[in-house]
Every structure is written in structure tokens, then in C-alpha cells.
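Just one protein chain is left out here, and the rest sit where they should.
Right after this comes chain A.
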Amino acid sequence: MRELLINLTMREVKGRYKRTALGNLWSLINPIATMVVYTVVFGVFMRVEIEPSRTGLHVFALWLMCALIPWTFFSAALMTGLNSIVANANLVKKVFFPREVLVASSVFALDVTTAIELGVLVVALTLFGQMLLPWLPMVVVLLILLTAMALGFALMLSVANVYFRDTEHFVAILLQIWLYATPIIYPLSLVRRAEGDLNGWLAQHGLSFPLVAFWELNPMLHFTQAFRAVLYEETWPSQTDMIWCVSSAAIVLFIGWRVFRRFEPRMAEEL
């Protein structure tokens, strides 16, 4: 089982950029391209205001990447994970083995590339004067928690995708909304300002809406804040963020596992 997981993960990693001239460099080019686009659009043109860090760092691109790399991992893990059963239909229909391994290996394969990306980010942050070495174990812990949550979602969605192929397209749109619903490209302070404006207007009708509290129901917000706290601010994540990260990872993984187990026996014939 462990052997199989490792081999399938390596298959994903090795197979992904085969026959491309740049090979594994692609796993760096992609995030760099996204970084450049977002930095130009949101940092330069739209002038999203960010606070300088506790350590005096004030670079939009780095601030962005501290949250964007974990998000990219999360969204890619959901998309490839939910496809993993359908994509390996031939295997599922012909060989018996624990099928969750397919989902897990596709998620873990992304961990490999994400680790490389984070490594490059750490180097870049170090060049800008951050002292990240003591914080690396915490980054690993956060990545493990995020992997657990992504795996939970991927397990659920991979089953749904066997029954309804719409799942894939539906989730693609959902992830796009989710990206903008999470303070990754913009700071949470913008949401606070919007809440103020909104409530000023609602007050005329004797109403109010806790926009920030609503925003904070999103587990990815807490992951974003936790990653930023460690990488950008060099502090411990807040207790609230950690409670959110640990419990959402545990709950989602548990539910995903149960759902997968429940539907696994009929998978071969439904494909």
C-alpha cells in the first residue's frame, strides 16, 4: 500500500512534464507567470495597499506569493484529485487495489511541486532579509494540514465526478469564486473597509451585516493568514487560525474518507 502510493505519486510527478523541453522548470514558470500578472494588475495598476511586515518587508509580489502558492496547491489538488478516478478508469475496472490511493497520489504529487515552489519562495524571502530557517517546520505543518483538507475534498469530489461528470466544471467555477472570496490577492483590511461602507448604508434601514465575520467562515482564509504569518511576518499563526486549520483539515478529511468508502464498491461498474 505504501509502496503503491509512492510509485503512483512518482508516476504523476515524472509523467507530468515528460516530453516538454523545459521539463520540471514548468512547475516554477507557472507560479512565476501568475505572480507577475497579479503583481502588475493588482499591485501596480490597482494599487492594492498592504501593510509592511513586522520585519519591515514591504513587497507586494512576495506578500502575494506567501498565500498564492498554498492556494494554487489547494485548487490544483482539488481539480486533479477529483479527476483521478475517472482518468484511471481503465485501471479501476481491471485491477483491484485500494482506489483512494489514486486520489491521494495525485494530491501528493502536487505536494512535491508545491514544496519546490515554497523552497524558491523561501530563498527569495531570505534574499530580502527574512530569517526563515527556524520557521520551516511550521511551514511543513501547515502544508500537511492543507494537504489533509485538500485530500478530503478531493475524495468527496472524485466520487461525485464518477456519477456526474459536471462536477469537474462546477468545481472549476467554484474555485474561481473561492479564490476571490479569500483574501489572497487583497488584504482583509479591504473587506473591513467594505463592511464599514456597507453597514453605514444598511444603518439607514436599521440593519447591519457582519461581512468580515462572514468572510472568516472560509477555512482557506485561515490557511492564508497562517501561511502569511509564518512566511511574511515571521510570527506564530493566531490561535484562531490554527484551530480553524486543524479542525477543518480533520473534519473534511474524515467526511471525504467516509463518503469515498461508502461509494467505492460500485465505482468499477459506474465508470
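Simple rule for what comes next: contacts are C-beta pairs under 8 Å (C-beta built on N, C-alpha and C of every residue); 3 or more make two chains touch, one makes a residue touch a chain; residues count from 1.
We adopt the following convention: contacts and distances are computed from a predicted model.
J.: Among "ABC transporter", "Molybdopterin-dependent oxidoreductase", "(2Fe-2S)-binding protein" or "Transmembrane protein", find the name that the UniProt record gives to the complex chain excluded from display.
T.: "ABC transporter"
J.: With the missing chain put back, which residues of chain A would touch it? List them for me.
T.: Contacting residues on chain A, toward the hidden partner: 3-4, 6-8, 10-11, 14-15, 18-19, 88, 90-97, 163-167, 170, 265-266, 268-269.
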